[in-house]
Each structure stands twice: as C-alpha cells, then as structure tokens.
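For this view, one protein chain was removed and the others were kept in their places.
Note that the chains take the letters A and B in the order they are written out, and that residue 1 is the start of every chain.
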Amino acid sequence: MHKLKLMAAVAAVFVATPALAQEITVWDVNVSRNPTYYDAAKAAFEKAHPGATLNFVGQPDAEYYNLLNTALASKTGPDVIWANGGAQAKNLVGGLLPLNDKLPDLIKSIVGQSAFTVDGKLYFIPFTLQGHVAYYNKDMYKAVGLDPEKPPTTWAEVTKMCDTFKAAGKACFMMANKEGYEAEFFLSEMANQSLTAQQQADWASGKLHWSDAPIKAILQTWVDTYKNGWYQEGGNSQTMFLDEFTLFEQGTAANVWGLLSNVAHWKAFEKDMGADKVGVYPMPSPTVASDQHEGSPGVPLDGGVGYGVNKDSAHIDLALDAIKTLLSPEVLSVLVNDAGIVPANTAVDVSSIPSPGLKQIMGWLATRSVPTTHANASAAELDEWHRQSQALLNGDITVDAAAAALDKVQAQAKPQK
Amino acid sequence: MTASIHTGPVQRPRRRPNKSRRAETRMALLFVAPAILLVLVFRIIPLLWGFGISLTSATATAPGEFIGAGNYLRALNDPNFIASIANAGIILLSVPVFITIPMILAILIDQGVPGRGFFRSVYFFPVVLSSVIIGSIFSIVLGFNGSLNALLKFVGLPGVDWLGRSATALPVTLAIQSWSTFGMGVLIFLAGLSTVPKDMVEAARLEGAKMWQIWWHVIIPSLRPIIEFSTVITTIGLLTSMFGLIYVLTGGGPGTATTVPEYLIWSAQGRLNQPSYASALSIILFVITGALAWLQIRMMSRNTNL
Partner (left out) sequence: MAGAGKRQRLALRIAAIPMALLGVSCLYPIFFAVNNSLKTRHDYLLDRFGLVVNPTLDNFVQAWTRSHLDQYFLNSVIATIGAVILLTVVSSLAGFALAALRFPYRRFLFVVILSSLMIPVQVVLVPYMRTMVALSLINTHVGLILSYTAFFLPFSVYMMTSFYSGLPRELIEAAKIDGAKLLQVWWHVMVPLGMPALVTLGIINTLNCWNDVLIALLTMQKNRTLMVGISALKGEFSDQIPLFTAGIVIAAAPIVILYVIFQRRIVSGIAVGAVKG
C-alpha cells in the first residue's frame, strides 16, 4: 500500500510539473547565428502570453537529426521543431502534427509548402523560401571581354561563356562537392528547364528513374562539364559552406550556384563584393522541355526551413501560437532585414530591401518558379547521389553504372505500388 | 596477461583455510559488482534491446513490424556496406603502426631523450582537441589550394587532391587519425614503462647489453600486457571512433573511399531515419569487433592466467 501511495505521489509530481511551468521549447540550429530574430519572437510571444516562456535551444548542426530522431523515439522531444525542407522534413512527419486545419489563416499566405507536405498534409510551416540561381562576378566577365550586364540565358550562351573563361585560364563555375551538395544543386539547376511539369511530378513519386533519359542526361552533363574543364581543381574535396562562396568572392571562378535565403545569396555577395560587382541570373538547362521556354530559365523554389509541432507536446495550443508568432510579418521581417531571407509568408513586404539582386529575383519568382528537383528525392537517394557524383568526377564509375545503383536505392525508398 | 617474472602457474599453499577462500570470493564479487551493474544497465541491456530493434522495421516515430533477418540480408546486399567493411579491413592493417610509433616514442622519452619534458606535454595536445577542429584544419591544409600542395609546388612537384581522390583519401585520413591519437598511446606506454623493473634494466646495461638489446629483451617483454591492451583498444577505437574525423575531412567520400561501417550507421540513424537498419549494422560491427579482439587476446596472451 505504501508503495502504491509513493508511486502515486511521484507520478503526481511528474504530471503536475508541466502544467505549472508553461514553457514552450523550440529546437533550432541557427539560434546563435540570428539572435535578433529569436529575441523578437520571444518578446512578442511572452507579451501575448503572460506566464509562458518561449525557450530556444540551439542544437549542434551535425547531430541535429540524430538527436531529433532519438528524442522523438524516446518521447523527449521539444514542442516546436525546426527542419530543412525536403527529405529531412519528410522523414520526420511520423512524429508531427498535421497543421492544415490548425493554422488555416496563416497557411493561406504561405508559399513553398511542397517541401514540407506528405500525402497532402502539411507538417511544417516554412518561414524561408530557398531557391537556386547563379551568381556571377562582373569584374571577371569584363576582364575576358564579356558584357557584365548580359549573363547567359541559354545553354549555348553558357557554353560560349565557359569556353571564353577556359581560354583565359580561369575557372567558369565553382565546384564544392565534399558534402555532396554541389551535386544536389546541380540536379535541380539542370532539371529546371529540361523536365516537364509532369516529369517533375513523376520524379517526386518515384516513377521517373535515374536511368530514364531526362535524369541520365543530367548525370552525363555532370561528367561532361567536368571533363570540359569548367570547374576549379580539387572540387571533389572542396567544402561548400562556407569555403566555396568565400573563394567565389575572392575570384576563384566567375560563376557560382547559390541560394536565395540565409547564406550564399544576394545579401552576402552584395555585402562582401559590392552590389555593383555581382550579378544574378537563373541557370539555363542543356535541353528545354516542351512546356518550358528557351531563354527563360526557371528558378527552382521551395520552402527552405520551417517549424512543426511535436504531436506529443504537452502544450499544443501554445506551440501553435509560437509558430504563429515566429511567422508573423512583424517578427519575420527582422530575419529578412538581418539575415536576408526570402520569406515564405507573402504578407511580409520585401520591396523596401535595397538589393538589386533581390528585386530581380522576386520578379522571376513571380513567373518562373519551378519545383526543386533534389528536394523531391528521398534522403537515401541523395545520400547515394552524393557518393556517385564524387565517383563520377573521379572517373571511378560510368554514368550507366551510377544510374543503375541510384535506381536500386530509389526503388527501395519509393516502392511503386 | 602475465608478469614476466613467472615461468609457470603460481603455486598455491594448500594450508589456505576454506573460510578465507569464501571470504575472498565474497569480497571479490563485491568489488566487481558496481562495474557489472552499471555496464549491465547502460550497455548490455541496451545492446540486447537494440538487437531486438534490428529485427524490426522501426523508424524514429513508428515501431514498425517484425521482419526477422530482413535488415541483415539488406546489409549483405548493400554495396556501400560491403565497401565499408573492406575499408575497415584496410584500416586494421595499420594497427601495428598505431601501436609501434607511440611505444617507441614512449621508450625514448623514458630512456631520457633530451627535451622529454616538452615532448611529454605537447604530444598530448592533439588528443585534447576535438576531431572537429583537427578535421577543419587539415581540410584546409590538404585542400587542393592548401598549404601542403603549396609546399609541393614550391619544390616543383604537382599538387594532389589528397582528400578528393579515392586512392589517397583513406591513407591520408588514417595518417591524420594517427597524428591526433598517438599522444594517448605515448601516455599509456609511459605509465606501463613505470612498472618495468629498473634494476633489471640497470643489470642488463652493466652487463654490456646494447640499447636495442635492452629494448628487445627486457623492456618490450615487460610491456606485454600494455601492448596487448593497446592493440585491442586501438582496434576498437579505429572501428568505432573515427566518425568525427571522417565526417569533417571527407564526408565519407569520395564515393565510398572513406566510408566506414560507423559512418553508415550514423547515416542510417540520423539522416535516413532507419534506426532498425542502423541497429543491424551496429550488431554486425559489434560481432566483427568482438571476434577481432578475441583473436588478438588469444594470440598475445598464450600463457595467460585469466
């Protein structure tokens, strides 16, 4: 009897405790990087909910998903979870609350949802949009006699540009494939015009295979551009973040495939190089699909990073409010101004940001956004592509063999009914 | 594990009363109990539990279903896993180097090489620093436009993409691992050398034995238990603790050149959300490591009392 009473008392302590301290915990990896955003969110949330605290815990980036998976499996996860859009977010949905009917008003003004949607249900709300474009060094263009205000708009122009740089002994594009990210970006950039909308959808569902013509052509282009000497030497062991972009800024290559939000983007390049020394253009693809237009390459665009709610959270309502706060125009604009992101919340106004690059980009996003092909591949395929892309550059494997290996992984990750 | 003094089993005086023997047993078990308890709760039981998970298709958020040996069969058919096992084999070939260098350095320090205080201190510094820092430094030094290639170009040799080409990635990684851990080996051997009977060394020297003879016939035999310990620990360390360095240096690449089983386990657990597959790979790694350690102990302590 004593034992039962003791157990009940202990249990009461553990049950009572969460209700006493209303603390919403958010796990994120960028807390020390963008402190103003988190401070603003915390202030706004705590003002609206007296007695509750919003607690941001910065997690080590390398261990984040390992930690998160372990925590979810042992029910010790946070209330609000940050995740990268694409494969990583989709892997986690088993532990998250579908948000479609929880935050309908907010979701109405959010774009880039597909990176966080599985089977029609939205599990994370994106707050940044991430996309892929090419940035170029105007001084280097000038030095080899190219017009710095006329970046290439077709593949033929790209080839001509790269031949010019090659003749001048300069690298045309940056290559940084140690972590495999360059290969991922390459996939999306090359697919932006060469896949029809239907093919992009088939790719997402696993029906379009690596060994099918459109994708295999991209693998071949990967090898061919390397053999043609487009890239600087040692690209296979070059780290992308942040070395590649620093090297680009220092003039190692004339062009680099960069991003739209947070890093390797218009804000960073314009700040480090000067707004008049760097330009941006959407990357043309080698072939142009039937529903695409030659001369108007698209911008692969999707949700960048987002927040979701742990379905085992003890404070679901407060967690949802926290997300609303984090994505509100007042708070999100702090991130826009300080870190330079393209917000996923269309209610946030970016027209006052004094960046020529951003203005061009927003124009393209309005009419030319396409799916981000690599974000629609499974984590296992991307892992394998990481390996195969390095082997392809080293000449250790043929395109056919690589495609076959990738198909095998794809079949396992996305079994077709 | 035997002291060098004995030549045969210890003779037990038969006059030992049984009561004392029982007391000894009781005390001994008491001494061992805390260790056994902690290891059981935090290591052995989770291992068995993990084995259980490896027989299912669990993910982080769903318990999955029982699939028996499914994960193990998948591992055997996984070209990346096979490659990682091959890499593990190559890594193990370098164990003698990982043992010998620290041992020689420790003996030199013990024998009074000039500057030994300095060496004793600084050799340990790479061990103190996390593999992330060491990996970051060497990533830059060994990059194509890094310091090493600059040095080579200075003497007229062509640069090499040390970490980006399949042939050089693994040996270079092993060299860095060796550099960052040898200080630990030196420390352990130094501690072991303190148990070498100094009077035996003196006696041998007085009898005119050359330095290397003293080493070979007196010092190294006394270090037998430490050499065995170091070999087993190094093997286990190479198979289960190289992840941090590899992650920063090469990310497991290029291709599968530096992919080791531990890397695949981390990837399956943390990136692919397949903890059941990660568990299966871990069990396989555990069995391999155990078999190797057992072999090593058997080979080395032929007249062990244990």
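Following the convention adopted for this analysis, contacts are C-beta pairs under 8 Å (C-beta built on N, C-alpha and C of every residue); 3 or more make two chains touch, one makes a residue touch a chain.
In this text, all values refer to a predicted model and were calculated from it rather than measured experimentally.
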Identify the visible chains that the left-out chain touches across the whole complex.
A, B
Among B:73, B:86, B:140 or B:299, which residue is in touch with the absent chain?
B:140
Those residues of subunit A that touch the unshown chain are 14, 29-33, 35, 57-63, 66-67, 70-71, 73-76, 239, 241-242, 246, 262-263, 272
In the complete complex, the non-displayed chain touches which residues of subunit B?
1-3, 5-6, 10, 13, 21, 23-25, 27-29, 31-32, 34-36, 38-47, 49-51, 53-54, 105, 108, 110-115, 118-130, 132-134, 136-137, 140, 147, 179, 183-184, 187-188, 190-199, 205-206, 208, 210-211, 222, 224-226, 228-229, 232-233, 236, 239-240, 261-262, 265-266, 269, 275, 278-279, 282-283, 285-286, 289-290, 293, 305-306
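In this text, only the chains that are shown with their structure count from here on.
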In their shared complex, at which residues does subunit A touch subunit B?
62-63, 65-66, 68-70, 72-73, 88, 91-95, 178-180, 232-239, 243, 379-380, 383-384, 386-388, 390-391, 393-394, 396-397, 405
Help me check something: in the complex, which residues belonging to subunit B touch subunit A?
58-62, 79-80, 139-140, 142-145, 159, 161-166, 169, 247, 250-256, 259, 266-267, 269-273, 275
